[in-house]
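Here is subunit A:
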Amino acid sequence: MNPAVYVLVAAAIFGIGLHGLLVARHVMRKLLALNLMLSALFLLLIVVPASIDGRPDPVPQALVLTGIVIAVSTTAFALALMVRLFRRQGHASIHPDLDPTLIGQRRATKRKEGDR
Partner candidate 1 sequence: MVDLIALLLLLSGCFFIFAGTVGMLRLPDVFCRLHAMTKADNLGLLLICMALAVMDGRLRTTLLLLLIWLLALLASTVSAHLIARHARGQSQ
Partner candidate 2 sequence: MNVGLLIDLLLGLILVGLAVQVVLGRQLFRSIVFYVAFGLAMALVWARLGAVDLALADAALGAGLTGALMLAAFRRLIKLDPAQAVTSGSAHTALALLIAVLAAGMVATIGLTAMALESQPGAAGVAVFEALPATGLGNPVTGVLLAWRGFDTLVEMVVLLTAFLGARVVADEGWAPRSTVASFDLPLLRTLVAAIVPLASLIALYLLWIGSDQPGGAFQAGSVLAAAGVLLLLTGQLLPAPTSSAWLRLGLVLGVAGIGLLVLLPMLSGRPPLAWLGRGALLLAESMMMVSIGCTLTLMFAGAPGLKDGTR
């Protein structure tokens, strides 16, 4: 059992998840990326502490177990919010050029540039 391998794997998954979070427009993709980052940190939390006579340390195990349950409940709540957002807004994407308030401003700035 070589912890170093898992630390690097956890770091890689954290990076991939963060990239997905920054890049994705659809809210559910952001949630998937967020859950990836969570799993990476849970992996880190379990691998880093030294194991006690061969068995992993029970205290981080209990913390991560609580974390997994809370991650599921927050994901469920976020999904409910997403469905409501979709119903109100017509699409479930968060991106500057899809945001109605920003579109108004951008059109105004375009008009100003056009007049110059």
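What we mean here is this: a contact is a pair of C-beta atoms (placed from the backbone, for glycine too) under 8 Å apart; a residue touches a chain by one contact, two chains touch by 3 or more; residues count from 1.
For anyone wondering why these and not others, all candidates are chains of the complex that A comes from, given by their letters.
Remember, it's a predicted structure, so these values are computed and weren't measured experimentally.
Participant: Using the touch rule from the top, find which candidate among 1 or 2 meets subunit A in this complex.
Facilitator: 2
Participant: Where on subunit A is candidate 2 touching in the complex?
Facilitator: On the subunit A side, the touching residues are 1-20, 22-26, 28-29, 31-33, 35-36, 39-44, 46-52, 54-62, 64-66, 68-77, 79-84, 86-87, 90-93, 95.
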